[in-house]
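Here it is: the structure, laid out below.
Each chain you see keeps its place in the complex, though not every chain is here.
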Amino acid sequence: MITEDFVTTSVTPSESLATLSPVEVARLQDASQGGLYRLFRQCCLAVLNCGSELDSTKMVLERYKKFDIKISQKHRGLQLDLINAPASAFVDGEIIQGIREHLFSVLRDLLYIGDELDDYCHGLDEGGTITHTVFQILRHADVFRPHVKPNLVVCWGGHSIGHDEYEYTKKVGYELGLRRLNICTGCGPGAMKGPMKGAAIAHAKQRIRDARYVGISEPGIIAAESPNPIVNELLIMPDIEKRLEAFVRLGHGIVVFPGGAGTAEEILYILGVLLHEKNNELPFPLIFTGPEGSEAYFETIDRFLRKTLGDAAAKRYEIIVGDPVKVALRMEAGLRDVTAYRKATSESFHFNWQISIPLTFQQPFEPTHDNMATLNLFQDQSPCDLASNLRRALSGIVAGNVKEPGVQAIEEFGPFELCGEPDLMDPLDQLLNSFVQQRRMKLNYQEYTPCYRLTGVAGAIA
Amino acid sequence: MITEDFVTTSVTPSESLATLSPVEVARLQDASQGGLYRLFRQCCLAVLNCGSELDSTKMVLERYKKFDIKISQKHRGLQLDLINAPASAFVDGEIIQGIREHLFSVLRDLLYIGDELDDYCHGLDEGGTITHTVFQILRHADVFRPHVKPNLVVCWGGHSIGHDEYEYTKKVGYELGLRRLNICTGCGPGAMKGPMKGAAIAHAKQRIRDARYVGISEPGIIAAESPNPIVNELLIMPDIEKRLEAFVRLGHGIVVFPGGAGTAEEILYILGVLLHEKNNELPFPLIFTGPEGSEAYFETIDRFLRKTLGDAAAKRYEIIVGDPVKVALRMEAGLRDVTAYRKATSESFHFNWQISIPLTFQQPFEPTHDNMATLNLFQDQSPCDLASNLRRALSGIVAGNVKEPGVQAIEEFGPFELCGEPDLMDPLDQLLNSFVQQRRMKLNYQEYTPCYRLTGVAGAIA
């Protein structure tokens, strides 16, 4: 049944994805505190809402408040009943196959995550346990290709970018695809979609039928960054920190396109990790790139990174402007180094156990006003630790911009207060201002009001 | 070895395509009069030259005059040695897989065509024999899908079109692809490429891994309209008339985008055939469409057709402007009619034996100055016959624009002379003028000089 913008219909999985037990079905339907229903409904709505112009979780939930989802078991397997679902997910009343698969990926991951893996499994410490959890979720989702040489390129960048930047991400994706490389992104619009689109055309020309378009999301962000249906392997990680760890351990190299606060968070994450001394020898191709005209943008980024993390950080990335072929060739060269290193060290191709991620990057950070206000944004710490704190600051700003609890907290208590050394706060302020002016903070830029306030303070926090 | 714009390398088929006998290898290498070498070299060059901005066969041949191709048999099968091939066919020195397949499709079809099928086989008349030849070439190329419901949409339109028109062909292709329809075109750039590109993205979203992008070419046109590598089933028919017959018997419906002389030739072909009384009952979806702003273009076309072929012809097509979803829905409805009709009449899904194509549309027309000058362009004939003669006139103009012998003849003898009744010649003149002004005749429009001269004559040819 189609009524204007809403569709009510039933959906079954195309493959053997979903053989659930009655207990599992009950948990997905359980709307009580411990139950999964609320999370499941929200993620499914995000998946169905792809192609929407909304990046505010709150507005999405408001618009589709009548949306409901029910699960039932039939003799041939599982069935999902969708009530008042966004019409954009359907063609002539039939759900788009890619979106159908996403629904069942959500179901698969939420059930698995929900099984509350033990905190300290098999004698591992806290960090080891988190990594093991990331590994288990990825394996359960069947994303490992043990026999395949490193070829998965993570593309980071803004969901809200200009037309030229978007076309450029397609061209880079095209050149990567021509070289038989696969794409992994955060699975939303903008720089998360363009490289997949470009690669899809290149893969068609190269007759690659098993090309991979991996999208990694998490429940807090998925509604703001609906997976585009080209994504053919969708993963829902439990939180932003495990999502970032998944990018870094599953991907073999990273391309960063222009973006806003989220992209800056990602840059700080990977650089902070690579600055850890245990990772000194580890090859990890990292390229910042944008179309002609983006020189200024990357200068701002570069300056900010050098000022905060030091010049050593700058040795870990390469900036290439307006040259998609060069990006692809440099990435290919980097992947050859990765391959050689893994062979030499008997590291698996499919999961980067070797990269050492400090616990501070792994532990979930809850961006409350208190937690934000007490972040250590002073120079009296290692670049790695500073990167971690700056990462958290930016993570909080993303939450304040588009995540549901973040937006609510801002509405209630006003902007987050961040205070730190002027030498840090000034470049940060410049960076954030440039994002605002370049309309990178939100799709709906006209209404943007900063969710943060920066204060320079002499000396360190007592 | 890569030297600037040329690549010299060896290529082997990826599948069992090419198990040739020594005799067959010798024929492909035979540069004498009866041998296939010249044709083979020329078609391979066209395939390798995809993405080029040249649509002049002569200029292509001139530019790559040092190109050569050799065949040898190895213990694991066939090998092609390419010497001084266009670099655009390669990525980092390795041939693009889609182009590799095209080379072997050329080889397959040329050898098969070259076997000189008997003129009157198995007691068939001339027309029946031509149709049987078309059937045999298609079957030999393995393009039939007997169990699949009609879903192959032929897209016709210009190779030289504007940016808005090109984007529109992508959108129509996308909407067709979302509805799981496959695309068949003349396999060059412009309106022949856009629908495939759009459909490829839609097919990715629908997870259709065996999507079809059929390209039908012929040796005379292939150099001017290099197959784009998205084409995953390339067919080389012996001449333009068999190419048109292949479109009509293999495809299940036709969408026509704006174009120039070639597109007009195609429109006259299909309408002439459908106007034949034996085809009165036959369902055949035929949609003319373009982006907003193309209203005037289609009015010109519509007016020309009504004036020359009569209003009955106009009942066979539908004009839709600026509405890709409507195009897709109307095509879907038309295909349902086709399916129902074939079931009711036990006609196969994969080859339209039923459509009656008069011999005058089947016989190869050689556009010499003499043949052009003596075309009957008067009203004293059935609409079907008139369509046939107009089709030939336009076919000659295409040859004079971009085909090698045609361009040479024009250089030597000046423009073709076409004369006929003023009531026909005037609308034809207007139509051709509009193509010239809209830059549809050639990619390289600045230099365009008409290769024809129209003369109105009172009364019919004696």
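Of note:
As written, the chain order gives the labels A and B, with residue 1 at the start of each chain.
Following the convention adopted for this analysis, a residue touches a chain if its C-beta (ideal position, glycine included) is under 8 Å from a C-beta of that chain, and two chains touch if they have at least 3 such contacts.
Quick caveat: nothing in here was measured; it's all calculated off a predicted structure.
Because all chains derive from one sequence, the complete complex can be expressed as a copy number, which is 4 in this file against the 2 shown.
Just so it is clear, only the chains that are shown with their structure count from here on.
Chain A makes touch with chain B in their complex at residues 91-92, 96-99, 101, 178-179, 197, 200-201, 204-209, 213, 229-230, 232, 329, 332.
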